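Missing here is one protein chain; the remaining ones are kept as they sit in the complex.
In this document, chain identifiers A, B, C, D and E correspond to the written order of the chains, with residue numbering beginning at 1 in each.
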Amino acid sequence: MSTLEKAFPWEDRPENSKAVMWRYSQNPVIKRDAIANSNSIFNSAVVEFNNAYAGVFRCDDKCRRMNIHTGFSKDGINWEINELPIEFIAGNTEMIHSDYKYDPRVVWMEDRYWITWCNGYNGPTIGIGYTFDFKTFHQCENAFLPYNRNGVLFPRKINDKYVMLSRPSDTGHTAFGDIFISQSPDMKFWGEHRHVMSPAPFEDSAWQCMKVGAGPIPIETKDGWLMIYHGVLKSCNGYVYAMGAALLDIDKPWEVKYRSQPYLLTPETPYECMGDVPNVVFPCAALHDKETGKLAVYYGAADTVTGMAFAQIEELVDWVKENSL
Amino acid sequence: MSTLEKAFPWEDRPENSKAVMWRYSQNPVIKRDAIANSNSIFNSAVVEFNNAYAGVFRCDDKCRRMNIHTGFSKDGINWEINELPIEFIAGNTEMIHSDYKYDPRVVWMEDRYWITWCNGYNGPTIGIGYTFDFKTFHQCENAFLPYNRNGVLFPRKINDKYVMLSRPSDTGHTAFGDIFISQSPDMKFWGEHRHVMSPAPFEDSAWQCMKVGAGPIPIETKDGWLMIYHGVLKSCNGYVYAMGAALLDIDKPWEVKYRSQPYLLTPETPYECMGDVPNVVFPCAALHDKETGKLAVYYGAADTVTGMAFAQIEELVDWVKENSL
Amino acid sequence: MSTLEKAFPWEDRPENSKAVMWRYSQNPVIKRDAIANSNSIFNSAVVEFNNAYAGVFRCDDKCRRMNIHTGFSKDGINWEINELPIEFIAGNTEMIHSDYKYDPRVVWMEDRYWITWCNGYNGPTIGIGYTFDFKTFHQCENAFLPYNRNGVLFPRKINDKYVMLSRPSDTGHTAFGDIFISQSPDMKFWGEHRHVMSPAPFEDSAWQCMKVGAGPIPIETKDGWLMIYHGVLKSCNGYVYAMGAALLDIDKPWEVKYRSQPYLLTPETPYECMGDVPNVVFPCAALHDKETGKLAVYYGAADTVTGMAFAQIEELVDWVKENSL
Amino acid sequence: MSTLEKAFPWEDRPENSKAVMWRYSQNPVIKRDAIANSNSIFNSAVVEFNNAYAGVFRCDDKCRRMNIHTGFSKDGINWEINELPIEFIAGNTEMIHSDYKYDPRVVWMEDRYWITWCNGYNGPTIGIGYTFDFKTFHQCENAFLPYNRNGVLFPRKINDKYVMLSRPSDTGHTAFGDIFISQSPDMKFWGEHRHVMSPAPFEDSAWQCMKVGAGPIPIETKDGWLMIYHGVLKSCNGYVYAMGAALLDIDKPWEVKYRSQPYLLTPETPYECMGDVPNVVFPCAALHDKETGKLAVYYGAADTVTGMAFAQIEELVDWVKENSL
Amino acid sequence: MSTLEKAFPWEDRPENSKAVMWRYSQNPVIKRDAIANSNSIFNSAVVEFNNAYAGVFRCDDKCRRMNIHTGFSKDGINWEINELPIEFIAGNTEMIHSDYKYDPRVVWMEDRYWITWCNGYNGPTIGIGYTFDFKTFHQCENAFLPYNRNGVLFPRKINDKYVMLSRPSDTGHTAFGDIFISQSPDMKFWGEHRHVMSPAPFEDSAWQCMKVGAGPIPIETKDGWLMIYHGVLKSCNGYVYAMGAALLDIDKPWEVKYRSQPYLLTPETPYECMGDVPNVVFPCAALHDKETGKLAVYYGAADTVTGMAFAQIEELVDWVKENSL
Partner (left out) sequence: MSTLEKAFPWEDRPENSKAVMWRYSQNPVIKRDAIANSNSIFNSAVVEFNNAYAGVFRCDDKCRRMNIHTGFSKDGINWEINELPIEFIAGNTEMIHSDYKYDPRVVWMEDRYWITWCNGYNGPTIGIGYTFDFKTFHQCENAFLPYNRNGVLFPRKINDKYVMLSRPSDTGHTAFGDIFISQSPDMKFWGEHRHVMSPAPFEDSAWQCMKVGAGPIPIETKDGWLMIYHGVLKSCNGYVYAMGAALLDIDKPWEVKYRSQPYLLTPETPYECMGDVPNVVFPCAALHDKETGKLAVYYGAADTVTGMAFAQIEELVDWVKENSL
């Protein structure tokens, strides 16, 4: 799938750094006011598309309404984002009610791009849609009952079923959160729910001791599905969102084989520590180049802007295995 | 289905009373210590079975562990409850993990008795099982992701699908709660989730202003599905659970046609106001006699014992229509 | 004013009792279902009227809507309560919006009966109305901005102004509460607000350590205004409302001269400890006979029914002075 | 009133900007340590005075005690702030108790400058005072019972009465807040309270979904009273205060004719996002030049320093009308 | 020590009962108004004394102030309680400050009766005192820093040190609670703190899943120290306090050998379910007769009155071993 080697968004690891993941030096790649009416553009999803890149971007407008917009880029770094949100037409249902949309993920599967997001239907739940061309978008049945967030599809069927990660939630600033997996024969009816992983004990890995949720589309490796995820700690001054990674069994992806005890990235820079929600690093998408093993992760920073960070897939996989909880 | 007229559990409305629903004078019908090891026996489900009655009873033991037991009765009033909880064998899945079971509902459909309950699987969700004989019980896939409670099946397929009511929740003493409906082609995969009803505005109907949840199996009437449900108010001294009723559209049961503004029953008696959880009236099952229109509702009282209350179906339906929110 | 000596509601202190206040042996005098549609009848106000007694009663209906109804009695004990709530017409304003009404107080002043209550106008505040005949009722401007409760008028002007006690609150189950006084030249515009009293320190008088609020219309005595009030304690199982008394300066009623360290009455009986809000004794009205010094206090019990308790005014005043905080 | 055209504090809209309101490039205009003993100087009020400008400034000292100080400026930008807080003498009352003073507003009316502030009298309420010369200050009766904040006078009588906006509150970090209006014949007794506006629904305008409160003195325009106000959102990491605007009916100022769905200004700069209370933009005063239509808004930033922002009145009014909720 | 066999307070197990512990049929043995000024008399301690019984009783007065009083009885059932609280003189310290005293325990050791209680010294901590004659009482240094409750001494030195159980707490209605042990060479300086036991997992033993605390003085048996304790569950309507038992290692009493999964006693009767704090069974003392093995436990009921329950020590020990968590 990856034939765009030259255009792959990339920056080498800084000299003297030994970090397994490093930030893009020109972060944030997308500013909060990248379109005229935006308050912030952050937890967003990108994929390869037409020998370039397309994306679905969470843009909160100046009313602080949450919605998702398309965007396009030749290099994965400079993005043209549509001033208007995506309008959906009916997909596998007529019931396409949506009070708001946020935190999209996008994945190519079989013949189309599938999009999932947090959809407002009497509370937050997981919306599903698809597009063939990033012009016309179809909205399907919500996957689950409310209250749910961070629905993330696997990039292919497993055991002949569609598989989705999610994090059941409540109606507010959920103070708990485990990752579960659900399965579907048809992208409409879901079942065979399995628990994947809980927050870690405070003494062992405090950065992920309050809640955890899946990030980008999992990446298939020879050591299992690489799942980059966020973990949350609660300090006396609020939540801190950091990023880690795990390896899930290829055929039974509810089995966690390895899970990073240290974080990969935690809020450190001003654009991560200061903004609408201070102290947030929230990964939602990743591009990877199979030939070179390059990985570019897109993450929301302080719920305000979008940053990028880089890693080498093999190094990252080894690091997860060597630093497993 | 109802040929047991003589044995139908019943007591006429007290003289001078004009109430549409009235308590059984010998309440509670099941005491907290009806079996040797029980702390309490309350939110419980009964059905006609073999020319008599069978039931699935929530029995909390003296460790305050929650589980469900079978019970049998000839008159619906005097019950023999099994000292041991139900043991399930694998139904449509091998994954029959269960940390606890509570608040069962039972319904005859097609060829068997289906049981739903609140099942402990990394938090509360809706468990499903079935039995043909109340001896051997099969456990199926959980219907939904956690966190959910009060899963109640309709007594027949609608639009060729199984249909279930439920109340998405959180990990604790959920302070919110709407009723939703979900649909399934096969009792395994669920989708087409629809919102049914929210708590009522405080000014209009305060007894149901914090959360609502379905109770007994809905009863089909010419005016729609009669859904008896509980509503909750929060006072400065805790929650008060009362009982009301609504009528749902026969073919689109997510459409509420009528919904009672007054409650049917609220905690008033010592066995409802005093106990492990004071001030709880919580309906979970109902027997009805189609020929006479008699309705006997079983409800948990103070999360400690089981009470009964009676009504005439037609009167009740009329009352809902005349007292609709 | 008191010429009804024979009919004054009264029961002598039980033998062997030394209590300064004692309960009526036939409590509750008003049951929760004293009218057809009531869920509860409790915090209520009574006055002498036409050689008998009239009252304004808080009746919550079976929708748990709160409203106030008239009632009449020849002996102060047996009451005929109107099935329908009071309907108000415009008094000194056209703006008589009211989402709900509760906890009324009534007082005769100058030429009419003034009624105050907790009025729902974008939150709870103090409503004011008047009647000449307990048939036609006029609603005036709300006294204060929300959020406020327990507005209680003094029975005559002081320093040529109307004077009202109240307890500023918040939008929910207020966990704080001081008594303030406000003054008005015209029953429409209010000012000259003064602080009267705060909750007591936990170590000194725990029953009134969370909030306090005025009860019946203050009674003029030679030792000052006798203000009977409620105080609230918060246990791990909720609030406990008890009754105490204080003496306020006759001319500067914001000055507390004496205030009871012990309570007068605390929830002890089943009808006070069990009900919609367990553990509530909440005084709202008092009849007193100047010649005999008899005092009959009406109080809400468990937010469900109405009870009575008796005292001798002089004894009570002495007790407050001797047991002052 | 505005004859100081040259000295009006102003900076043109930046090129390329289309914003209806823009920040002063030299913000913050008042630093946290502008006087020797100050911890912070922020929510503050300014007016034209003696062919120059005077102001009343909230200065929290290094004990974090809150008080108000006078300050003077020739250009509205460079301020000399008095090292000592204002001392008040008795105005229309002897009762001028004040535990603390904060968030002042100032307005010229009739013959004097009226000042309102949040006054500590057994909790926060609205203090009133006046001065003729910014040297001698008179303190009047508090307008309302506690608990209240953000009392803002209209700049002239309406229907022959003084009119004040306020936001009833509770004893702490109030998590709710509607704007109300009150009226007074004499600046001493207040009544005829009317509801003005509530927080907006989260789905429509999340930046103002938790509480709203009036800011500068309303400005009379041909389209109604221009009320600049703050709105608050609660994220998982605390409150975010932003600024919006509404138009109120000239004669019935409790009627909202237009209200901005988007915010005007939200915390974006380091001095707004970082400080004693991160993420606060809180307007308290505005200067406007009738001839040129220039508007200079003074706002507290991060509860630490004072910033300025500019707009053209007509543009702003049009923007409110075109972007109304 | 036990030579009073005839007078031992006792009632045989009811016929048909198989319970290991059963209530006294004449409960409550001490009413809330057993002395003139008491609001309630509950968590209280008794011991053998002078061929009869003496006790230290928690009496809350009608100000709801908490204090401890002596009492005496010939049969352990009918008690004469002193109208006045105990006055302490200096013991091993001059610092005998005490804002309040509650929940006493008493034990004979070596040459005197030691008393421990919850002592108010800038928050609740463990007070220590002693008496030789129940007339003169000496107060010693508080054992620990605040915040602590339920300090319970062992009846003899272990490893040559005094040993005390306690439950570290916070400043309010502590929502957590583990039992710890501390050791002292001299009853003045304490150290060598060890963790004894935590609340149990909800799934295993919900009645003790929120907090646990020691009750009566531990009783030495051949199977270890028998520690009767309370456990707490939190329902949506508040806390439920029940009673259980554990066996601790004789020489290393911080090692739990057995711990009851079921409760021994849970609130079931009106005097346990209704009162100042509904749903409380709280054991503080036990008498045991070594020869007959009879055990009489005194427990507070609903924080209002005192109840008794009986068991046979050997049966109880066996039951703990057979029903261990």
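One rule holds in what follows: a contact is a pair of C-beta atoms (placed from the backbone, for glycine too) under 8 Å apart; a residue touches a chain by one contact, two chains touch by 3 or more.
None of these values were measured; they are calculated from a predicted model.
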Just list which of the chains on display the missing one touches.
-> A, D, E
Out of E:Arg13, E:Lys31 or E:His193, which touches the unshown chain?
-> E:His193
In the whole complex, of D:Pro155, D:Pro185 or D:Gly238, the residue touching the missing chain would be D:Gly238
Considering the entire assembly, which residues of subunit E contact the chain that has been omitted?
-> 93, 95, 121-123, 125, 141-148, 166, 168, 170-171, 174, 176, 178, 180, 182-186, 188-195, 198
Residues of subunit D touching the missing chain are 32, 36-37, 39, 61-66, 99-100, 120, 173, 237-239, 270, 274-279, 303
Could you list which residues of subunit A touch the chain missing from the display?
-> 18, 203-207, 233-238, 240, 261-263, 266-268, 270, 273-274, 278-279
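Convention: only the chains that are shown with their structure count from here on.
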Output for shared partners of subunit A and subunit C reads B, D
When B-C is set beside C-D, which has more C-beta pairs in contact?
-> C-D
Report, in degrees rounded to the nearest 5, the angle of the rotation taking subunit B onto subunit D when the C-alpha atoms are fitted.
-> 180
Just curious, how far off is subunit B from subunit A if you go by their C-alpha centres, in Å?
-> 40
Could you draw the chains as nodes, link the ones that touch, and say if you get a line, ring, star, complete or other?
-> other
